[in-house]
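Could you have a look at this structure, given as C-alpha cells, before my questions?
With one protein chain removed, the remaining protein chains of the complex are shown where they sit.
Chain nomenclature is as follows: A and B, assigned in order of appearance, with residue numbering initiated at 1 for each chain independently.
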Amino acid sequence: MRQIRDFILHGLPPLLWLVLVWCALWQDFSVPNVAFGLLLSILVTYVFRMPRLYLSDRFNLWHSLKFLAYFLWGVTVASYQLAKLSFAFGKPINSAMVAVELRTRSDLFITATSHALSLIPGSLVVDVDRAHSILYLHVIDVDTPEGVEEYRVSAQKIEAMILRAAGHSDEYEALLREDVETDEDYARTVDAAERGEHELQEQDERKTVVNEIGGHDS
Amino acid sequence: MTAVIWACGIILAVATIGTLYRLWKGPTLLDRVVSSDVLLTIIAAGICLLVFAYDRYIYLPILVVLSMIGFISSVTVARFASNAPVNAEIDRVTEVDQKDVEKNLETGSEEG
C-alpha cells in the first residue's frame, strides 16, 4: 500500500510530464498519440533511471492559484519598472546585497523560492548558504536602508506563500503556528500600548527634567 | 498587420545592435556572456515573430529546444570564469617584460 502511494506521489509526476511534453510537441492529443507517449515515457524513465524526485505531500489549489496570480502580477509590474529604469539614461543606480533567512529547510522549496525571487524583477539570487537556509539577494534600485528591509520582508512573504501552496506538512503547520503567534503578539502590544502610553509619557517628562537640570546620558 | 510585423522587426534589430555593443565593449568576460544570452533570447523572439507572421506552427518546437538548452553555454562559462581581477593580465604582461629587459641588460653587461 505504501509503495503504491509512494509511486503515485513521487513516480507518477515525471511520467505525466513526459507524456504532456510529447503530446505538446506533436500538437496532437489523440488517443493513439497519448498511448505511444505513455509507452515512450515508461521506457525512458526505466532505462535512464534518475534518483527519485521527492515532491511534497500536500498541495493546496486555492493558495497555488493565489500565488500564481501574485507572481504574474509581480512580473508585469516590476518588468514595467525595470524597463522605465533602463530607458532613463544617466540616472545613477544604487543596489544592495541582502541576506534573507528562510524558514524552510528542504532543497525543493529553497530552489522554488530562489526561482520565484529571481523571476520577479528587482532581485537576483547571488549565493545560497545551504546549511543555514540563507539566500543572498542582489536588489536593484534601492536608496535607503528602509527600502532594503522592506524588500527582505516581502521576500519572506513570498516564501510563506509558496509554503502555504505546496509545502511539507510539518513546515506548513509551523508556518500556521507562527501566524497565530504573531497575531497574539500584535494584540498584546496593542493592549500594552493603550495601557502603557500613560507610563511612557511620564517617563518622557522625567527624562526632559533630568536633561534640563544638567544630567548626562549614562 | 504587415505594419505591426515590420515595426516588431525593426525593434528587434535595434535591440540586437544594442546587445552587440555590449558584446564588443563589455570590460569583463561575464558581460559578454550576458549579451550572448540576450542575443539568444532575441533570436527566440524573432522565431516567435516568424510564427506569427506566416502561421507556420511547425517552428514552435524550436522554441522549446532553445529554452531547454540555451542556458548551458552561459552556465559553463560562468563556472570556469577566471578568478583574477580584470586588469591582472595586463599587469602580469608588463611585469614579465620588465624582467626580460633586466635579464637582457645583465647578460649584455656580462658579455660586454
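Operating definition for what follows: a residue touches a chain if its C-beta (ideal position, glycine included) is under 8 Å from a C-beta of that chain, and two chains touch if they have at least 3 such contacts.
Throughout what follows, contacts and distances are computed from a predicted model.
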{"item": "Name of the absent chain as recorded in UniProt (options \"Phosphonate ABC transporter permease\", \"Monovalent cation/H(+) antiporter subunit G\", \"RNA polymerase sigma factor (Sigma-70 family)\" or \"Phosphate-specific transport system accessory protein PhoU\")", "value": "\"Monovalent cation/H(+) antiporter subunit G\""}
{"item": "Residue, one of A:15, A:34 or A:108, that touches the chain absent here", "value": "A:108"}
{"item": "Touch list for subunit A against the chain that is not drawn", "value": "20-21, 23-25, 27-29, 54, 75-76, 78-79, 82-83, 85-87, 89, 92-99, 105-108, 114-115, 118-119, 121, 124-127, 129-131, 133, 136, 138, 140, 142-145, 148"}
{"item": "Subunit B, residues in touch with the chain not shown (by the definition above)", "value": "1, 4, 7-8, 11-12, 14-19, 21-22, 28, 30-31, 33-35, 37-38, 41-42, 44-45, 48-49, 51-52, 55, 57, 60-61, 63-64, 67-68, 70-71, 74-75, 78-79, 81-86"}
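We take it that only the chains that are shown with their structure count from here on.
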{"item": "For the subunit B and subunit A complex, residues of the former touching the latter", "value": "57, 60-61, 64"}
{"item": "Parts of subunit A lying in touch with subunit B, wherever the complex brings them together", "value": "21, 25, 27"}
